[in-house]
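First, the structure itself, so that you have it in front of you.
All protein chains but one are shown at their positions in the complex.
Here is chain A:
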């Protein structure tokens, strides 16, 4: 089976671990072999968090520089920071709502203009889907569903072979019971943002 390597970059607390688990469950539902790795601990105190998900026949659970087939970004500047993981065939799906690092507030560095960053990403990779996933998450009922909005966009992009049915089933399996409906709404809003774009 063809191997697809997906990197998820996010800021601690944005829900990338749940997103990864949902994709893992969806892969099982479709009998696609899947392995993932994530970083816990000190890295989660507001730092950058990265998950790697490898679909298909490979043993490795991490992804080297230049070898991501898909980059899923929860935060636009983190996508730029992770550009070294991409090659010219990489497909990028990202949220455009910035979460400015605290270092900017204390004058250590400047947060670049989002549109500028997006066009620089676009000219380097095969394809960029950039949506305001935070706004869609609020529309779904909570900013916490941004991770699922992005899964909707990822599935609708067709970059990953998984079907929407499996992902929806996986959301029902993995999300807290009280939030399943809200997450499904978020998922569809994410899908819609791509198909109507």
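Quick notes on this structure:
Please note the rule applied: contacts are C-beta pairs under 8 Å (C-beta built on N, C-alpha and C of every residue); 3 or more make two chains touch, one makes a residue touch a chain; residues count from 1.
One rule holds in what follows: contacts and distances are computed from a predicted model.
A single chain of the complex does not appear, and UniProt lists its protein name as "Indolepyruvate oxidoreductase subunit IorA", one of "Neurotransmitter:Na+ symporter, NSS family", "Endospore germination permease", "Indolepyruvate oxidoreductase subunit IorA" or "Cysteine desulfurase". For the chain missing from the display, the contacting residue among A:28, A:172 or A:194 is A:28, taking the whole complex into account. Touching residues on chain A toward the chain that is not drawn are 11-12, 20-21, 24-25, 28, 34-48, 58-67, 77-78, 80-81, 83-88, 90, 100-106, 108-112, 116-117, 120, 124-125, 143.
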